[in-house]
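Apart from one protein chain that is not included, each protein chain of the complex appears where it belongs.
Which chain is which? They are A and B, in the order written, and residues in each are numbered from 1.
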Amino acid sequence: MSPTAALLFADLLGVAVFAASGASAAVVKRLDLFGVCFVGFVAALGGGIIRDLVVNQAPPLAFDDWRYAVVAALTAVAVFFFHPHLARLRRVVLVLDAAGLALFTVTGTLVALRAGVPPVGACLLGMIAAIGGGVARDLLLREIPVVLRREIYAVASLAGAVVVMALYRGDLTGWPMVGAGVLVFAIRIVALRRNWNGEPAP
Amino acid sequence: MSPTAALLFADLLGVAVFAASGASAAVVKRLDLFGVCFVGFVAALGGGIIRDLVVNQAPPLAFDDWRYAVVAALTAVAVFFFHPHLARLRRVVLVLDAAGLALFTVTGTLVALRAGVPPVGACLLGMIAAIGGGVARDLLLREIPVVLRREIYAVASLAGAVVVMALYRGDLTGWPMVGAGVLVFAIRIVALRRNWNGEPAP
Partner (left out) sequence: MSPTAALLFADLLGVAVFAASGASAAVVKRLDLFGVCFVGFVAALGGGIIRDLVVNQAPPLAFDDWRYAVVAALTAVAVFFFHPHLARLRRVVLVLDAAGLALFTVTGTLVALRAGVPPVGACLLGMIAAIGGGVARDLLLREIPVVLRREIYAVASLAGAVVVMALYRGDLTGWPMVGAGVLVFAIRIVALRRNWNGEPAP
């Protein structure tokens, strides 16, 4: 597999995982099939759409490459019909979700840097690309976004975005970027295992 | 009336109907006059604003042509003061709302195709242009968007968008597009009459 094909494959895997998280939450709220697909689409592609709007990439990738929308929709349909079997996959889904977070952080930050967004803005945008879909998912389902409450999730993304930005400015692209992704993944997985949580204000 | 004038008239009628739906929902939530106007504006023009941002049409039509905002605001003000009389018009409003859905689907899909958005993305964007205002209305009023729950509404729009896309690629513009709009309208009206609803996941 060429590097480009591998990256596309990884990107679509991230889309599928985030679509599954959105669709599962929508099933719990008893939405119909269309609603489940819509929330899956937003959870998977919402962060990237915001990223592309901010850097003026028109149309956003989610509308420009049909594979993204189709993967999101098919995943959501599968969740709609087979969700009782998914409960057993909960741990797998959490691991894949951490992988999606890592991947979207790296690609989001790089897209922003390549579009000429300065360092601080690019790190923020990389994080928004990674967590934005989850925030939009929770808003559609009338929840205060879970990433804003307790979990070490967005902070893992932000840490990775800073590393991506530093590597990019040092011209260390390619494999070092994979390291930045692994860092996000590792922080997230350790936070899950050790049950690290943010605390409300004192 | 020239075709352009007829289209503008139809567009503004759609804006008025969607503004009325937003304003009515806002009155129920006991918002003040400004809030009712704001929700009416978002319900009527939110979908089109998202559409224009995605295809990089700046500024979006809602800000570029004063008639859109003024029609939305006047409709909302009328609903604020005369809403007790509107209850009797419920059936008329549902029919006009189906017409607005049809019209916004056709114009939204065409705008996307003309801006060079590929087929799948253009269909999604046409549907988002048609249902986006209603989704934003429900979010502002802290409801899970009704189009994601039960009704055959977005699906009618998506079906119409696919037909518009097929006709456009076959160079069948003009009257055939009216047919696509009639299809959306017909599916929606039949769904209302026969009480077709989506079901939650099994």
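Keep this in mind: a contact is a pair of C-beta atoms (placed from the backbone, for glycine too) under 8 Å apart; a residue touches a chain by one contact, two chains touch by 3 or more.
Predicted, not measured: the structure shown is a model, and the values here were computed from it.
Checked against the full complex, the one of A:6, A:144 or A:178 touching the unshown chain is A:144.
Only one of A:8, A:74, A:94 or A:155 touches the absent chain when the whole complex is considered: A:155. What chain B contributes to its contact with the hidden chain is residues 26-27, 29-36, 38-39, 41, 49, 53, 56, 58-60, 62-66, 69-70, 80-81, 83, 139-142. Mapped onto chain A, the footprint of the missing chain covers residues 53-56, 112, 115-122, 124-125, 135, 139, 142-145, 147-150, 154-155, 197-202.
Here, only the chains that are shown with their structure count from here on.
Here the spacing of chain A and chain B, counted between their Cα centres, is 30 Å.
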